[in-house]
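Have a look at the structure that comes next, please.
A protein chain is absent from this complex, but the other protein chains hold their places.
Should a chain be cited, it is by its letter among A and B, assigned in written order, with residues numbered from 1 in that chain.
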Amino acid sequence: MSLTGLSSLPYSKQIRLGRATLLVAILATLELVGRAEWFDQLTYVPLSTMVETAYGLLVSGELTDDIITTIGLVFVSFVSATLVALVIGWFLWRHDKVKQVLDPYLIVLYAMPIFVFYPMFIIVFGLNVFPIVLIAFAMSVTIIIISTANGLAKVPDVLIDVGRSMGLSRREQFRHVIFPAAVPYIFTGLKLGFVYAFIGVIASEFILSNSGLGYQISWYYQQFQTADMYAVLLIVITLAVVVNLGLIRIEDRLHRRT
Amino acid sequence: MAKLEINNVSKTYNANKPNSVEAVRDVSCELDEGEFFSVIGPTGCGKSTLMKMVAGLIEPTEGEITLDGESITGPREDIGVVFQEDSTFPWRSTLENVEFGLEMRGVGKQERRDRAHDILELVGLSGFEDNYPSELSGGMRQRVAIARTLALNPDLMLMDEPFGALDEQTRLILGGELLRICQETNQTTMFITHSITEAAFLSDRVFVMSARPGEIKELVEVDIERPRDESIMTSDRFNEITDDLWEALKSEAQIGFEQSMTVD
Partner (left out) sequence: MSTKTTRTQDILDRTPSSIALYRLLVPFVIVGLWELLSRWIGPRVLPGPVHTFSALYEGIQSGWVIPNTNVTMQAVVISFLIATVIGGVTGLILGFNKPAYDIVEPFFLSFYSVPKITMYPIFLFIFGVGLNTKVGFATFSSFFPMLIITMGAVRSIDDVYINVGKSLQVSRYQMFRHIVLPYILVQLVVALRLTFNSAFLAVILVELFAARSGLGLVLQHAMGTFNSEEILIVVTVLAVIAFVINIIFYGAQQLLEERWNMTSDEQMGI
């Protein structure tokens, strides 16, 4: 397509074309770097080898247990974090004094390297899934609390007045006005919370555990099974990216509504 | 020779593309030194586009705009602009906001401070020098923006619906202040508005623009003697002029309204 033809496309199509081009360029680079043999087979393998190996691992069922473990742990940590955080966030919204006292701590807690508690959890609870869930839970819960409390506080007064003028009870008010109005903000917290739960589980598995996708990466690394390591890494990255893109999409839709 | 000349100016956004929009069509007019000139028109008629072309912020597709016979090709030091949106810098105090342009031009500290104090006095903001915009009302912030422009002593001041975001009373008060300031300083001003009263009250001449694409629909002379004050608003002549303006604007406003319902 000629350049003039390109510029006559609507802007959003140009951008989509640009993104596709960039994606292809990234994938091609991952492939060509491997083919160019700058690195030996123990250091890097071409993308096609990664995909092939990943396919093999998935079909053979070797990874099935690990995938189930990882996804299960992410799910358990994220759901429990969400439930706890929604309640705490709601509580902080209702009690503004408490919120003001705790605000800086929440912000700092959100940014703290919570992961350093993992070794402690292992000593207290043993080397099982519990420390992993606890870490992922702790990494995920703070941001959901913050976004719930702030999201509820951000609901415009005028909407609340509309509800009141129509004689809604407190409960109806919350259910039909305040909560729906806060959903877009809360969702941003949920999205980040999910991301952190995922990172928490994978990182814990990677550092010390005995199953899961993160564990497999570290295990293949230690066995010098480079192709397998890259294959699992590719699966993890793809999983993270696909889920995240889905969440961003939902988020955009929610924000457009407001 | 007129101060500002707008000669057969047109502007089409995204020219030669399927999504092109003709905003301004073949507009010509002149402004004399010291004149207060208003452009009035329905929403979306391209009056802001016209102003941005005079400001040198966008280029006309066709035609030419000259100031003192010199073609305008980009922003110029002798043209000051007051925008519709709140454009005060939240990180600068009132005084620092007013000094901004002078500071950027390398005017010395003492000189720009004196100048800023004078202008703040002129716009009635003495005593608020050290306040930040977040501590001021919307009307006061707009005074700061006007002061920031006036501080540079521009040959031509462009105002794009500067009171558009304010409530009616504040609008009236600031309109009165602007009238006084412009009469005192003999400031050449091009004023964009959609308020008929505001245009008639402030201007020497009012230029009525049609719905998009904006063309000159009518030129109304406001032959009420200066210096004026609020009392003219109750005069018969004032009412006749506002009636004329409304007459010229009515059908265009209807078209503009319909356009705004169908477009996007």
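The working rule: contacts are C-beta pairs under 8 Å (C-beta built on N, C-alpha and C of every residue); 3 or more make two chains touch, one makes a residue touch a chain.
Everything numeric in this text was worked out from a predicted model, so none of it was measured.
Novice: Please pick, from A:28, A:162 or A:237, the residue that touches the omitted chain in the full complex.
Specialist: Touching the chain that is not displayed is residue A:237.
Novice: Please identify which residue in A:107, A:162 or A:250 touches the non-displayed chain.
Specialist: Result: among the candidates, A:107 touches the missing chain.
Novice: So one chain is hidden, and I want to know which residue out of B:55, B:98, B:192 or B:208 touches that hidden chain in the complete assembly.
Specialist: Only one of B:55, B:98, B:192 or B:208 touches the chain omitted from view, namely B:55.
Novice: What residue numbers in chain B mark contact with the hidden partner chain?
Specialist: Counting over the whole complex, chain B touches the hidden chain at residues 55-57, 75-77, 79-81, 83, 85-87, 89-92, 100-101, 103-104, 132-134, 152.
Novice: Write the list of chain A residues that the hidden chain touches.
Specialist: Where chain A meets the chain not shown: residues 11, 14-15, 18-19, 22-23, 26, 39, 42-44, 97, 100-102, 104-105, 107-108, 110-113, 115-117, 119-120, 122-124, 143, 146-147, 185, 188-189, 192, 195, 198-199, 202-203, 206-208, 214, 217-218, 221, 226, 229, 233, 236-237, 240-241, 243-245, 248.
Quick note on the criterion: only the chains that are shown with their structure count from here on.
Novice: Approximately how many whole Å separate the CA-defined centres of chain A and chain B?
Specialist: That pair's centroid distance is 49 Å.
Novice: Where on chain B does chain A make contact in their complex?
Specialist: 17-19
Novice: Quick check: in the complex, which residue numbers of chain A touch chain B?
Specialist: 8, 10
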